[in-house]
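First the structure, then my questions, so here it is.
Heads up, one of the protein chains got dropped from this complex, but the rest are sitting where they should.
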Amino acid sequence: MSTGVWLIGARGSVAVTSMIGALAVRAGLTAPTGCVLESPALRNDALPRLGDLVFGGHDVSSVPLDKKAAALAEAGILPARLAEAVRDALFEIEQQVRPLPVGATQAEVAREIGADLDTFRRRHRLDRVVVINVSTTEPAPPPHPAHADLDALRAALDGPDPVLPPSSLAAYAALLAGCPYVDFTPSTGARLPALDALARAQGLPYGGHDGKTGETLVKSVLAPMFVQRNLRVRTWSGINLLGGGDGANLAEPAANAAKSASKQRVLAETLGYQPQGDTRIDFVEDLDDFKTAWDLITFEGFLGTRMRMEFSWHGCDSALAAPLILDLARLTSAAHQAGRVGPLTELAFFFKDPLGQVPHALSDQWQVLRDAVASYGAPGTPR
Amino acid sequence: MSTGVWLIGARGSVAVTSMIGALAVRAGLTAPTGCVLESPALRNDALPRLGDLVFGGHDVSSVPLDKKAAALAEAGILPARLAEAVRDALFEIEQQVRPLPVGATQAEVAREIGADLDTFRRRHRLDRVVVINVSTTEPAPPPHPAHADLDALRAALDGPDPVLPPSSLAAYAALLAGCPYVDFTPSTGARLPALDALARAQGLPYGGHDGKTGETLVKSVLAPMFVQRNLRVRTWSGINLLGGGDGANLAEPAANAAKSASKQRVLAETLGYQPQGDTRIDFVEDLDDFKTAWDLITFEGFLGTRMRMEFSWHGCDSALAAPLILDLARLTSAAHQAGRVGPLTELAFFFKDPLGQVPHALSDQWQVLRDAVASYGAPGTPR
Amino acid sequence: MSTGVWLIGARGSVAVTSMIGALAVRAGLTAPTGCVLESPALRNDALPRLGDLVFGGHDVSSVPLDKKAAALAEAGILPARLAEAVRDALFEIEQQVRPLPVGATQAEVAREIGADLDTFRRRHRLDRVVVINVSTTEPAPPPHPAHADLDALRAALDGPDPVLPPSSLAAYAALLAGCPYVDFTPSTGARLPALDALARAQGLPYGGHDGKTGETLVKSVLAPMFVQRNLRVRTWSGINLLGGGDGANLAEPAANAAKSASKQRVLAETLGYQPQGDTRIDFVEDLDDFKTAWDLITFEGFLGTRMRMEFSWHGCDSALAAPLILDLARLTSAAHQAGRVGPLTELAFFFKDPLGQVPHALSDQWQVLRDAVASYGAPGTPR
Partner (left out) sequence: MSTGVWLIGARGSVAVTSMIGALAVRAGLTAPTGCVLESPALRNDALPRLGDLVFGGHDVSSVPLDKKAAALAEAGILPARLAEAVRDALFEIEQQVRPLPVGATQAEVAREIGADLDTFRRRHRLDRVVVINVSTTEPAPPPHPAHADLDALRAALDGPDPVLPPSSLAAYAALLAGCPYVDFTPSTGARLPALDALARAQGLPYGGHDGKTGETLVKSVLAPMFVQRNLRVRTWSGINLLGGGDGANLAEPAANAAKSASKQRVLAETLGYQPQGDTRIDFVEDLDDFKTAWDLITFEGFLGTRMRMEFSWHGCDSALAAPLILDLARLTSAAHQAGRVGPLTELAFFFKDPLGQVPHALSDQWQVLRDAVASYGAPGTPR
């Protein structure tokens, strides 16, 4: 099942790490560590293989992929020898990365995006193309009546003023072109009633939001522990220190607010109440893609005894995110093939702020994922 | 369903905290925080209520319960006003605590223990008595052929030399007297083939070992996270600093070794391999019952990137253990009533070193527990 | 040498803890742990003794001292039995605490404050009265031309509009009444050219700003370590989580900014450059006076190797601050007696944001302090 992976933000850290990783695994140069679908419990023939993925994408930047690769190697995010080893294959991907189209109206931009997707699909004879947003996080857009209604949206897109934020325009274009869409960022993406309607009309699935790669991942296993032990969490406070392109952008208050909100949801949903405390994101340029998160949890046990737990997490964000991009491409492709339509709630395992009414405990999300994977390949499922 | 809770080590910190806690909850003075069976998902009428528990026990110490209570209050383990409020009720329990019997042979001691259990049951007209070992952790006993065979054991117990460590003698006596037995410590307890045979012969269930209240609890949710994300744990090292009676005893190399082994099992079982690193237990008298555990986990992600996580846990051991004693008494009573015989694998949720081939991920253990609780009370189950 | 200690904010946590502590030490109920002047290296007969201190003060709150004491005991900041033991003596101090005067002009308020100070001094036949500000931290005031010139200030104070923030008005009033003034908060206090002129004209010393009791204290020993080892600090980031009255106030952005700036100065001054990273203060009500600070330091060593250090500090702010109030009262009294005029740079040891060009390494500040203490009592010094 040959699957195209079209990345919005194709020249960014996550995108390029995922490309190089896929090439390196395919070439047998490295193990698929961090690829969830490669763990024994989830391996399934109904999924496209890592080697079946074909990459392309849009970006507003024009820094060549190999230059970005060199920068990632320099920063210790990937081994220089791997970047070197896949240089030629990366150069082929370079040919598939196109500047984000511009146009007089958003409708026109969407058509151009769709045309790029069509060209990509035809040129590589792909069974399907999954569009994944890994571009810079946007601020939440101002509300607009056309967000709620597909016809109104179509009309508005023909007007001179932008109606959709870039992520939602990409989602619109992708769905229109028959491509499932996944948002790895906290941006709006397909999360508008009008776009949900479009996805359903097109018979397409979509997924998101905001890849879960660090502090929130840990929260999603610790919070259930407190619940299951019937211990009362009184405060849960955290800080995330990170540099990198993503960090720089998150230093903007609006983007920071979008992200912090994503990160808090797991507590209220899992605990059933909101403990005191906030989650901060601080930009510290020198830390680059190596994020340090620290959390303090104070809790109460039997007879009111006060106790506490701290953790610090020192992870490489791109290295944690990139294999999930590969997983999401394969899963969304299989879900599409299996006829799934609308929000892919089974992907909650991957996201800080998942779509739909879903469990927030990681172990529950894992079971939902495992069942979904099994169902994609169940006998009788259309392949 | 009136249930007796007979504690071996009834004058220790865990025992006295559990007694005072049960009395205080019953009197409406405090919430049952930390009592697993009081969480909405597990509440079940098939379980004896907290208020149905009647306490008694054996100890080699003769420090009165209220003196111990005062010491616990002084150390900040329980609020002085609670200890004060349940003083009279605690004095009633004092009457049920007896010195550990002595005798010429271990068989004789066992008979005396059984006689104490009978008296307790009759005096309080109890439906059943659950014996729980919360006494000082023993070193692992030297192997003995009689451990493997019930008849050989019976014969050996009549001889002049001790064959069983105290925890196993207590288990033997309890089972002989028709009482289910649970070991909250890492001591041998019922974990001998001869005693398993006795339990089956008597139609009795038993449970253990080693209450999971801190570092191992956290391990049992973090290790599955690494597995589910297909991240490779390279090293996992930890240290536990604790004082208190338990800490003093664990400073003995033999007891320390027994406990450290308990604490490591979760990693190999969950990860499927044993990462480098050890778990230490250090006695620091001044810390008393407030234990600090610190763990360092180094792991590898996509493209071999090295990452790390640290946590420190600052818990009050008795406050964490005591409500579990109440849970275990209620569960074991209900399991007995429901006709369960042999090792209670459904109690794995509570233990560092659970009996049988059981899951080690906390969330899986929780589901097993939930299903078991449901089954105890299922229609058609003998009540 | 009988010394009055007049506290602005006399009903706050720091104030009441310092009063109770002084009373308890005097009564032999507790050791003077945390009182710097009681360490062998600094004990000096030229200083007023702890028992010579007489307390009074102003506050805008009217909560009685013993009610505040009970709240502090309830929160675990001081032992209930100590609060009980000094109840009568505390009631005597209660008589010396007066509402902050109000008036038509700031000049009038200053006169009222001065009158209260005179009454206090006369009633207790005090050799001198030291005024110490431990009230709520203010936002930085808007600049005003009268801040730079004493005559202009005098004129402006007679006008209808407020010219000085409360801390500076207190400083003005104190100096006018012949009392040395110390600011334990980051507020402006005496830190205005016009007030410096007044202090000099009156022959009075003054001190400040912002008691150093946690994260900054640790910074002031760790930063010199990196300097002395010639290791390059690349980033230093921190977060302070605290509740309590002080925490609530610091949640206000303006006060928070004032405090964060105080906390960063030590790094630039000690390292000679400003590493990347910020210091945050977050209000988490439930933590009350128990503050947790966490800092991450990344640094570079030989051949560019990157290394890191983390610390977390869990301190009780009032317990750390209160003994320093006693130290500052005694030192300022002795400095006054020794004829010191103007900013007391020798008190840098106590402050996050000390007055004047002073060393910022704690060990250097300690030596300056020790030399100053010795000089106060040197033969020939006026006593």
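Chains: A, B and C, in written order; residue numbering restarts at 1 for each.
The criterion applied here is as follows: a contact is a pair of C-beta atoms (placed from the backbone, for glycine too) under 8 Å apart; a residue touches a chain by one contact, two chains touch by 3 or more.
Treat the numbers as computed from the prediction; the structure is a model and nothing was measured.
Q: Given that one chain is not shown, which residue among C:V54, C:L82, C:L150 or C:A199 touches it?
A: Reading the full complex, the residue touching the unseen chain is C:L82.
Q: Specify the residue from the set C:E269, C:D286 or C:E300 that touches the hidden chain.
A: In the complete complex, the chain left out is touched by residue C:E300.
Q: Pick out the residues on chain C that sit against the missing chain.
A: On the side of chain C, residues 17, 20-21, 24, 30, 32-36, 38-39, 76-79, 82, 217-218, 221-222, 224-225, 227-232, 300-305, 307-316, 319-320, 322-323, 349, 361-364, 366 touch the unshown chain.
Q: With the missing chain put back, which residues of chain B would touch it? List them for me.
A: Residues 234-235, 237, 239, 241, 276-278, 280, 282, 284-287, 292, 294, 296, 298, 308, 310, 312, 314 of chain B touch the chain that is not shown.
The rule we apply is simple: only the chains that are shown with their structure count from here on.
Q: Using mean C-alpha positions as chain centres, tell me how far chain A is from chain C in Å, no decimals.
A: Here the centre of chain C sits 50 Å away from the centre of chain A.
Q: Quick check on chain A: which residues sit in contact with 2+ other chains?
A: 308, 310, 312, 314
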